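The other protein chains are all here in position, but one chain of the complex has been omitted.
Up next is chain A:
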Amino acid sequence: MATIRRFCCNDLLRFTSVNLDHLTETFNMSFYMTYLARWPDYFHVAEGPGNRIMGYIMGKVEGQGESWHGHVTAVTVSPEYRRQQLAKKLMNLLEDISDKIDKAYFVDLFVRASNTPAIKMYEKLGYVIYRRVLRYYSGEEDGLDMRKALSRDVEKKSIIPLKRPVTPDELEYD
């Protein structure tokens, strides 16, 4: 049960219980506000009864030519509201916007290689592991770059997995 709407600044004051989760990063203000200022359509929040924050998704759209893509920066759901397919709903929304409004070729995201539950979930949502990024997280843990092709990428070229892992400085975008 969720009302999904654009994320707004005041939500930053209300997402405490979602962000207390140890796998959910609390970024600095300019990070959130840059996303809000540049890609407000990619930052959505789900509210439940009593206006409780159930979870949110933040992302952006970037790239050139055939690498024009939507990117999921963070998606998180409060423990109380897990196992109800909310993350799926939020992901679908972002994919929809990337696909229909911004006509992107694919959506991608990074996930800790050790975060098995999340990887499984993304796979269920149609994402494949495109490449491994060595020591992506604080120079320690590897990250997995997962992708899902959108309708514009008819031949699904964007998601053909790379044969070798890359290093963070080889990444095209931050």
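Observations
Methods note: a contact is a pair of C-beta atoms (placed from the backbone, for glycine too) under 8 Å apart; a residue touches a chain by one contact, two chains touch by 3 or more; residues count from 1.
One rule holds in what follows: contacts and distances are computed from a predicted model.
Set against the options "THIF-type NAD/FAD binding fold domain-containing protein", "Cytoplasmic tRNA 2-thiolation protein 1", "Phagocyte signaling-impaired protein" or "Trafficking protein particle complex subunit", the UniProt name belonging to the omitted chain is "Phagocyte signaling-impaired protein". Counting the whole complex, the residues of chain A in touch with the unshown chain are 1-5, 8-14, 16-17, 19-23, 26-30, 32-34, 36-38, 40-41, 47-52, 54, 79-82, 84-85, 97, 100-101, 115-117.
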